[in-house]
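Heads up, this is only part of the complex; the chains shown haven't been moved.
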Amino acid sequence: MTSARYPLPDLNTLPEDIKTQVLAVQEKAGFIPNVYHDALMTPEAVGRRSGLSKGEREMIVTTTSAANQCLYCVVAHGAILRIYEKKPMLADQVAVNHRKADISARQRAMLDFAMKVCQASHEIEDADFEALHAHGFDDEDAWDIAAITAFFGLSNRMASFSGMTPNPEFYLMGRVPRPT
Amino acid sequence: MTSARYPLPDLNTLPEDIKTQVLAVQEKAGFIPNVYHDALMTPEAVGRRSGLSKGEREMIVTTTSAANQCLYCVVAHGAILRIYEKKPMLADQVAVNHRKADISARQRAMLDFAMKVCQASHEIEDADFEALHAHGFDDEDAWDIAAITAFFGLSNRMASFSGMTPNPEFYLMGRVPRPT
């Protein structure tokens, strides 16, 4: 009954502390909630599985944070994106409209998938995975794109809600050569 | 420049591992990113600060997960909500329309705030906090409402994206007396 795409991991492959927690829940509830299927989606695991580059990860963060209108994340992660990709104009481009950014068709597909996770995750279907596969992404890449998007959806909401503002240093980082 | 509402914690009050990480970033970047202001918002911390009851936490989860159309979380956390609140009809009510649910005016204000964090966090302003304060919630409660909402926004997206389905046991839990 769980997802065929991402099958339940063998209990014995889980880290010991998580395994212990799962068994305790099973003892109490009489069954293992399927959410433990996602046990590896801890913050530590975010970004570990796939072949996405560091720059591509920041591209996802900047694009989806702009959709969520999160000032902190757009400015801070936009800075990191500029640095990783060595493209001083890229962050502004994906923040305003990723369809007009100077990126590859593969990266465009990656960002389209991320935007759908960000704005309409309940509508994601097989066709969305197929669109990724057509550009060489596999299901582990898809997981990573979704996890980065979902995790920063959390950060976006906390940063906006709490009025967190970006450090002034971020605004210029990656736009000009680093002072020597 | 950071939020006046939630001031930056004293570095020395942070757990040792987080403090070490913060200092390493400062060494490298030349400044401490304001996001470390939110250092305590780890999954472990979610739900720790406030006076929200366990039932109220699940009320937030069920309501906002329904807004995100996440089948797993509505069914699984709806079950836990029924159990904590000992109200077998409550989960269905908040999932369909929290405005029609059999809850207190205070809980209604709590869910209105949660729904705004869920759907328009970029528009949250002082007036939203004041609406909570009018019902006796303080800023730590507000943080908790937002953190629960934001954390399950992450879970909702991962569960929907990956096609995670609820265990059959959840559907009936809390609706009928537990078998003895």
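Here the chain labels run A and B in written order, and each chain numbers its own residues starting at 1.
Here is the rule we go by: a contact is a pair of C-beta atoms (placed from the backbone, for glycine too) under 8 Å apart; a residue touches a chain by one contact, two chains touch by 3 or more.
Because the structure is a prediction, the values reported are computed rather than measured.
J.: What is the copy count for the full homomeric complex in this file, when 2 chains appear in place?
T.: Spelled out: 2 chains shown, and the full complex contains 6 copies.
Here is the rule we use: only the chains that are shown with their structure count from here on.
J.: Which rotation angle, from 0 to 180°, best lines up the CA atoms of chain A with chain B, given as a multiple of 5?
T.: Fitting chain A to chain B on C-alpha positions yields an angle of 180 degrees.
J.: Just how far, in Å, is the C-alpha centre of chain B from the one of chain A?
T.: Going by mean C-alpha positions, chain A sits 20 Å from chain B.
J.: Mind listing the chain A positions that touch chain B in their complex?
T.: Where chain A meets chain B, its residues are 1-6, 29-35, 37-38, 41-43, 68-70, 72, 76, 117-118, 121-122, 124, 142-143, 146-147, 149-151, 153-170.
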